[in-house]
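Below you'll find the structure, written out as structure tokens, and then a few comments.
All protein chains but one are shown in place.
This part shows subunit A:
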Amino acid sequence: MSTDNKLQVEAICHGTVIDHIPAHIGFKILNLFQMHGSDQRITIGLNLPSSALGSKDLIKIENVVISEDQASQLALYAPQATVNQIEDYQVVAKLPLTLPEVIQGVFRCPNSNCIAHGEPAVDSSFRVLSEADDVKLRCKYCEKVFSREIMTERH
């Protein structure tokens, strides 16, 4: 964490810092982790200056430790983000953002004729297909393939 961020967004004692989120994606990430319903203190920085991204969003969540599983879902939205676990104001772990093989129960299938809609006993499920730097998702049920953007923009 660079000092200029510390100046702009208050440091936290214990929790998680998600940094280097592309600008305008921050709110989606909060939504993804269902943070809006949380009682924890959340500090958000939007459109912060970033040498790598131009501008970026940053989220600090107090007393919440994001799991590797959650971090891998984050990879779909913001592949270059960094997830740091903080204890006693220090970074104690950096979570790797590796794409999961399967994403379950997060996205609704964009295909309106997919059987996964309207069947309460099943979760949506997508296999992550990555070729070079292109990421696509294939619905387990209708087998249709969707781009990363289609999935994350709708959500």
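One rule holds for everything that comes next: a residue touches a chain if its C-beta (ideal position, glycine included) is under 8 Å from a C-beta of that chain, and two chains touch if they have at least 3 such contacts; residues count from 1.
As a convention for this text, contacts and distances are computed from a predicted model.
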Omitted chain (choose from "Aspartate carbamoyltransferase", "Circularly permuted ATP-grasp type 2 domain-containing protein", "4Fe-4S dicluster domain-containing protein" or "Chemotaxis protein CheA") - UniProt protein name: "Aspartate carbamoyltransferase"
Per the touch definition above, residue among A:Met35, A:Val65, A:Leu99 or A:Val122 touching the missing chain: A:Val122
Interface with the unshown chain - residue positions in subunit A: 111, 113-116, 118-122, 139-145
